[in-house]
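Accompanying notes for the structure given below.
Only a single protein chain was left out; the remaining protein chains are all shown in position.
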């Protein structure tokens, strides 16, 4: 693919642009379905079948299996939808932040508090 | 209701604007559902139940009962959706034109041909 | 760099689909309209476009009043046709070109347009029938990008806005860094009105002025408000906005390679134009 407009390079940051969208559609569609509590239960009962129904690519399937946010983003996931996936496991945004930055949750929280000083 | 911008007055013509949209939502939603053949059948089997499900207003219900296009428009119907209702009865746009102008279909067709001269 | 090889504009009434299904192309009623495509098909064999950017108006298949965009651009890998309520035969699916779609969306947003982006999208007769008229074997030789302009819910974008939209779209196509031959298609109109006591309204004089203006002075139509255009060409005749946007994609002067105007097809004044720089 080719987008003529220059792509910005922001360290540690992936903009959800067309290129990511093309990669991530199936994954994001599945995560969007988790708005519905019944779908969240169906997913928990048979994760494989649920992922297959949405036609996840194999990196997407693997990232879902690993509950790994950085892998999910690399596979085209959009954080607004991924947050609904995280919600299934009662993970909040600080759990996600800790996982992505390799910190403990307490370290991650302390870092946020420090940013206020 | 009040829309500050002037409303145009075009003889024999109703623009589907916000005012019409507010009136017509239930009717247009029902007509939109007729994209699906199964819904068209359900409607034909029990028209009353189908109209009730969409919460039609009583002028809308009456206009549907009468298969009357001018009444449907007066009740907020949008022709792009109404055309799907007409499709249930295999009425084409010339049947609709004839009905609305009080002509026979042949007269209506002749009028169109005359417009080309 | 991508290049717009030409612009085809055409009417798109559903009954064209019925006529195709019943092989009535040579019936005296339909012949004048279908014959208008013969030179267009010859030209297509020659220019061999890679992609078609199709500007049309959805008639309540993909969009409902819950989410009605002013401008929408498809960005899906493929687009399906579906039942619109009348059982016209559906056509084979169309390949998308998501990379081009995203490039065009980027260009439009930079030019201060506010499109709705559609990564999953059904295309209706206004998209499929013109494609079937261009390629009757329905073995589509092009990838596609659907572009929708709202004609369902007023307020509609003005003629001036639609022409500017087309110009921005054209610039974005020109900017694309792939070697692509792009056909732009604009579908809708010309004068007709399906609803109200004025149903059957047709305005030959205005249609012909409008067709001429696309060549000589594309800004001509922008002197009319939407209400004034509806008064001239009818509630559905306003679909001529698609022609205006499509014309706008070609910068500078254009010539008509072919032009057909025939009244009536169904309730509609049928027009076809093929324009190129």
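Lettered A, B and C in written order, each chain numbered from 1.
Throughout what follows, a contact is a pair of C-beta atoms (placed from the backbone, for glycine too) under 8 Å apart; a residue touches a chain by one contact, two chains touch by 3 or more.
Since the structure is predicted, the reported quantities are computational estimates derived from the model, not experimental observations.
Participant: Determine which of the presented chains are touched by the chain that is not presented, and list them.
Facilitator: In the entire complex, chains touched by the missing one are A, B, C.
Participant: Taking the entire complex into account, which one of C:72, C:126, C:238 or C:254 touches the absent chain?
Facilitator: Residue touching the absent chain, from the options given: C:72.
Participant: Quickly run down the residues of subunit B that touch the omitted chain.
Facilitator: 1-5, 17-19, 21-22, 25
Participant: On subunit A, where is the contact patch with the chain that was removed from view?
Facilitator: That gives, for subunit A, the contact residues 8, 10-18, 21, 25, 28-29, 31-32, 34-37, 40, 69-70, 73, 78-85, 87-88, 92-94, 96-97, 100-101, 108, 111-113, 115-116.
Participant: Hey, which subunit C residues sit against the chain that's not shown?
Facilitator: Interface with the chain not displayed, on the subunit C side: 63, 65-72, 105-106, 109-110, 112-121, 153, 155-158, 161, 164.
In this text, only the chains that are shown with their structure count from here on.
Participant: What is the distance, in whole Å, between the centres of subunit A and subunit C, each centre taken as the mean of its C-alpha atoms?
Facilitator: Chain centroid spacing, subunit A to subunit C, equals 38 Å.
Participant: Based only on mean CA positions, could you tell me how far subunit B sits from subunit C in angstrom?
Facilitator: 25
Participant: I'd like the Å distance between the centres of subunit A and subunit B, where a centre is the mean of that chain's Cα atoms.
Facilitator: 45
Participant: Give the residues of subunit A that touch two or more other chains, as numbers and ranges in rising order.
Facilitator: None at all.
Participant: Could you check subunit C for residues that touch two or more other chains and list them?
Facilitator: none
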